[in-house]
Every structure is written in structure tokens, then in C-alpha cells.
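Structure record follows, encoded as C-alpha cells.
Every protein chain except one is present and positioned as in the full complex.
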Amino acid sequence: MVVREENEWVAVSAQPLRPDDLATWVTRADCGAVVTFCGVARSTSSFEHEIVELEYETDVALAESRIRDVVAVARDRWPVVRAIAIHHRIGTVKNREPAVVVAVASPHRREAFDAAQFCIDALKRTVPMWKREVWEGGSAWSEDAQDIVDVGDLAP
Amino acid sequence: MVVREENEWVAVSAQPLRPDDLATWVTRADCGAVVTFCGVARSTSSFEHEIVELEYETDVALAESRIRDVVAVARDRWPVVRAIAIHHRIGTVKNREPAVVVAVASPHRREAFDAAQFCIDALKRTVPMWKREVWEGGSAWSEDAQDIVDVGDLAP
Amino acid sequence: MSRLLLLGPAREAAGVGHAEVDGDTLADVIANANARFGVPFVEIVARSRLWVNGEDAPLDHAVGPTDEIAVVPPVSGG
Partner (left out) sequence: MSRLLLLGPAREAAGVGHAEVDGDTLADVIANANARFGVPFVEIVARSRLWVNGEDAPLDHAVGPTDEIAVVPPVSGG
């Protein structure tokens, strides 16, 4: 699913992520700063195995709706931010590939950094998404899970 | 000029910048977070003109050496950061194109954000680089200039 | 009767991602789902949030055939 509005582009899909596409899309003529965060599938975990890939699972409509809630709060907290794009990949994500990309454009860099960091912190706390770690010969749900909360309940 | 070491890639050149190349290059198998900052040429400035492009000028050897000093301090402050790439473009940079890209990869996101923000803040204070703003029918040095300082003299 | 949406570990423990489950309140539906799907599922429900149509709801919340109840275990996105 993809929601693309004037200043907001949210997508949850099995397509490989292209960070530059998001960074280019958020950039407006008056923006001097674009901050892009990539959450990348990595080999290390709390399990004693070398992880080779991750499997992400969600209900796409619910996840997309909760990501849009994150974007709405970010736009409210940093009104100077011009545009925000957040894409989350589902299905298999191999090592070193991005599973989530957040891109934020702003006239100046401080707000771009702050809003991008807020978006990824909030996404991890508020969006229904489950990660299975896959190693040679086995797999398990990530132990790095937290109770889901509403974005309005996060500390300011 | 380009300095490419195991965990550090610094370049100052007239080539167009490719943020994804830096983000991909810094990513290591154990890195879950990659933060990329793009400083983008923008249309607005302190002058009463719509800026169409910027002209960056430096001594490449000096600029590259000072960027490497920034990277060294960042690596010292955030030893968990795995790799840092910083490229600065010189010559003409058109509106919406990046003039500078910083990419930082780390196992976790907090250090990646902090180190990336430090690198761009420090670069702007410590690297010899001059920006001319070009509008239809004229140009001038940017009024947004600060006395250069050594990276070791920045507040921690 | 409501539509149950089972996510992540809850989906795995139930063996299905969706189910139609009887009950006039959220509590009834969950009790019936627990009975149907058994122990691993019950344990996951105990540490999950329960949403009705995408929002937190109390256990005495009335539900009907147009409502979607989601079992939302602790999340690990990003």
C-alpha cells in the first residue's frame, strides 16, 4: 500500500527500498537539509547465530495507518519540516539491505535531524510490525520486541 | 581528491554526489543503522534574489585534510561507529542537488544520528570552503559565513 | 461474531491470520479464541494489546460483525 500526498509519502510493501528515491522526493526548492535514516538488516542479534536475513510481517493497512499517525505528529511538532517519506519493507530482507527508510527535508538541518530521529523512534514503538530472525537452519521472532503504544502517548 | 581507507571515505571533487553510494559503502554486516545527511543547494538566502545555483571553492588538499580531522574526532567520540563517509562537491551545484553528503553506519541508531550531526556541524565550522550564491544576473559570496576554527576547539 | 486479525507471533500460534469468532464483547471473543487456539496462543494474548478497529478498547467493549479485533503482540519493526 502507498499513500502519497503533497508532503507525505508512506509505503509498506515487499519492494526493495531505494533511499535516494525518498531523499529526492522530499527535497523542496527551499530545503537546505535532507536527513535519511536506513534501518538495515544486520547479522548480529540476541541469539547465538549469525543472522542471514529477516522476515517482516504485518497487516499492511494497519501499519500504514500507524506510520501516517507518526508523520502527522512529526509535522505538528516540527512545522518547518517540508516533507517526510517513510517506507517499510515486509517479507524477506537480506543482510545489509534496508528494512525501513525515513527521509525528512527542512530548510535547516537541526529540525531535519530531530524529526527524522523522532520518526524512527516512534515507528519502532507504535507501528504493528514483527521481525523474524533467520539463520542457517533455523529462525525465531526477534527478542527485541516492545509493547506497542500510541504515538500520542510518547513522551514529548 | 579522494581518501578511501577501511572505515573512512573522504572526497572533495566536482563530481555530482551520489548519497546511496556513501550509505551503501559505510554499511557493515553488524550495522543496523545508517544515517545520511545531504546539504542541498536551495533557492532562498539572505539576499533578495531567488538563488539558481551555488559555486563552491576551496583548496582541495586543505579541505580534504580538515574533513579527515573531523572524521577522526567523530571516530574518537563514538568508537562504536563502524564507518564514516563525507563527500563535498565543488564548482557549480544546481538547486536541489546535494553539495555535501555525510553517511554514518553504526550497530544502533543513536550513535549514527549523533555522529552524523556532529560531522556536518563540525565540517561547517572547520573546513575551508566558500559558497557563492548565483541568481539571474548576479552573484555574491554567501553572507552565512563564520570564522574558521579547529575541530579540537569545538565544544564537546 | 467478529472478525479477528492475528498478527506476528499471534498469527503463528493460531495457525491462521484471520478468524471469525463468536462473542458480543471483546472479552467474549478473546475467551472463545483462547478456547479454540489453545495454550501457546493464550500466552501470547496475555502479553498483547487488543484493538477494535485499530484502537485500544476495554474488555467490556461491545463488538459485532462489522468490527475487526486485532491481537497485537509486542512489536519489533524497523
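For reference, chains read A, B and C in written order, and residue numbers begin at 1 within each chain.
The working rule: contacts are C-beta pairs under 8 Å (C-beta built on N, C-alpha and C of every residue); 3 or more make two chains touch, one makes a residue touch a chain.
Quick caveat: nothing in here was measured; it's all calculated off a predicted structure.
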| item | value |
| --- | --- |
| In the full complex, displayed partners of the excluded chain | B |
| Absent-chain contact - pick from B:Ser13, B:Thr44, B:Ser65 or B:Asn95 | B:Ser65 |
| Identified contact with the non-displayed chain, of B:Glu6, B:Glu48, B:Asp76 or B:Asp147 | B:Asp147 |
| Residue ranges of chain B at the interface with the undisplayed chain | 39, 56-59, 62-63, 65, 88, 99-100, 120, 123-125, 127-131, 141-142, 144-148, 150 |
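FYI, only the chains that are shown with their structure count from here on.
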| item | value |
| --- | --- |
| By mean Cα position, the chain sitting nearest the middle | A |
| Averaged-CA centre spacing for the pair chain B and chain A, given as whole angstrom | 24 |
| Between chain B and chain C, centroid-to-centroid distance (C-alpha), Å | 49 |
